[in-house]
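Only one protein chain is missing from this complex, and each of the others stays in its spot.
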Amino acid sequence: MMDENTLKRLKTIEGHLRGVIRMVEEDAYCIDVIRQIQAVEAALNKVSSRILEDHLNSCVITAIQGSDKKERERVLKEITEVFEMSTKV
Amino acid sequence: MMDENTLKRLKTIEGHLRGVIRMVEEDAYCIDVIRQIQAVEAALNKVSSRILEDHLNSCVITAIQGSDKKERERVLKEITEVFEMSTKV
Amino acid sequence: MMDENTLKRLKTIEGHLRGVIRMVEEDAYCIDVIRQIQAVEAALNKVSSRILEDHLNSCVITAIQGSDKKERERVLKEITEVFEMSTKV
Partner (left out) sequence: MMDENTLKRLKTIEGHLRGVIRMVEEDAYCIDVIRQIQAVEAALNKVSSRILEDHLNSCVITAIQGSDKKERERVLKEITEVFEMSTKV
């Protein structure tokens, strides 16, 4: 399910976050740190969207085309839940 | 597709927003206005989630179980798009 | 404190929201409704930022240059609170 790009992107974000930690250790200007944290969050949002896209095009199609009604409902409920959560973070 | 509740909720939010406009007209305290705007946004997020939920349980199921591959792709792409946008507003 | 522009912008957003309600009444496509709700939210975010900007350049300056330590703390605490809330809506 998970492709190489997702992994690569997350490792890049980890490097970015380590950079933020270094900024704090070196007592960087507060606003610059906040801006870098916001950049990390924007990058995380993009990764989430890509993962959701892959998920829709694999698991979700399989579940909806399958015969298990419970499974179908579960899979669709999860989409709504992560969408609702995404408006809060 | 759209149920009565969605309409009712949106009308309530419209009333809430009119209240915010009245606050501004009466020169209310800035921070109180910002807080009410944030409350309006939280309510709009909830309505969006409900609309998405209904959409998944109707159009999306129909499209994915249908035989039109293009339509299926279109419907799934839209989900990713509103998810991606939801992280930005 | 509140300028004319804020009021005008909020009234424009109210018109936009009424348009969304009309879309729901006319049973518009779910995803189009969600997109318009997200556009309303983006516009509300902009108004909030403008109100905060005005607030910082008036009340906040007055409070911080004033001699009342309690008032200063209150005003700064509010800024943090609306910032924290803004990451959640």
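All chains are identified by letter, namely A, B and C, in their written order; residue positions are counted from 1 within each chain.
Here is the rule we go by: contacts are C-beta pairs under 8 Å (C-beta built on N, C-alpha and C of every residue); 3 or more make two chains touch, one makes a residue touch a chain.
Note that the coordinates shown come from a computational prediction; the quantities given were computed from them, not determined experimentally.
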| item | value |
| --- | --- |
| Visible contact partners (per top-of-document touch definition) of the missing chain | A, B, C |
| Absent-chain interface as seen on chain B, which is shown | 87-89 |
| Touch residues of chain A, complete complex, unshown partner | 1-2, 6-7, 10-11, 13-14, 17-18, 20-21, 24-25, 27-28, 30-31, 33-35, 37-38, 40-42, 44-45, 47-48, 51-52, 54-55, 59, 78, 82, 85-86, 88-89 |
| Missing-partner contacts on chain C, residue numbers | 45-46, 48-49, 52-53, 56-57, 60-61, 64-65, 72, 76-77, 79-80, 82-84, 86-89 |
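As a working rule, only the chains that are shown with their structure count from here on.
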| item | value |
| --- | --- |
| Central chain of the complex, centres being mean CA coordinates | B |
| Chain A-chain C separation of Cα centroids, rounded to whole Å | 27 |
| Centre-to-centre distance between chain C and chain B (centres being mean Cα positions), rounded to whole Å | 17 |
| Numbers and ranges of chain B residues touching at least 2 other chains | 45, 48, 52, 82, 86, 88-89 |
